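Would you mind keeping the following structure in view while I ask a few things?
Only one protein chain is missing from this complex, and each of the others stays in its spot.
Coming up: chain A.
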Amino acid sequence: MRLLTHNMLSSNIRGVVNGFPLGIEAEKVVEREVELSAEFLRGVFPKIEWGALVAGARALGHPDLLPGEADASMLASDDFLRRFHRALLQLHVEEGALVCPETGRRFPINKGIPNMLLHEDEV
C-alpha cells in the first residue's frame, strides 16, 4: 500500500466525525522504484493532504524525507520532486495496520492489502 492510497482512505466507522488521516503501524516496508513523472506530481500535489503524507513518511521510517510544509512553488525543484515521488509512490507498507484516529480500531494490512471491512456494529 502506497502513501498515495493512504492519502485517500478514511475511517468510516459509525459515529466517527473525522476518520482522516488513519494512523499507520508499519511492520514491513519495502521500496520499489518507479519512473518519476513530474507532470503527474505537479497535477496531484494540490489534491494531497500534505500533513497526512508527512506523517505517513515518518511512520514508514523516513522522518526526514519531506518538509513539514509544502507549497506549489517547491514543485520547481528537482530535489523536492524526487522526495515527493519517493514518499507518494515508491514506499509500500506490506505488513502492519491502519488505525482509526478516533476509536483506535486497527485495520490490518497483509501482503500490502488493508482490510477495511467494517464489523456489523460499526456500520
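FYI, a residue touches a chain if its C-beta (ideal position, glycine included) is under 8 Å from a C-beta of that chain, and two chains touch if they have at least 3 such contacts; residues count from 1.
The rule is simple: contacts and distances are computed from a predicted model.
Undergrad: Have a look at "WD repeat domain-containing protein 83", "Methyltransferase-like protein 5", "Proline--tRNA ligase" or "Phospholipid-transporting ATPase" and point out the UniProt protein name belonging to the hidden chain.
TA: "Methyltransferase-like protein 5"
Undergrad: Would you mind spotting which of A:20, A:50 or A:80 touches the chain that isn't drawn?
TA: Only one of A:20, A:50 or A:80 touches the chain omitted from view, namely A:20.
Undergrad: Using the touch definition from the top, which of A:29, A:44 or A:75 touches the missing chain?
TA: Answering carefully, the residue with contact to the hidden chain is A:44.
Undergrad: Which parts of chain A are in contact with the chain that was left out?
TA: 1-2, 4-5, 7-12, 19-20, 32, 34, 37, 39-40, 43-44, 47-49, 89, 111-118, 123
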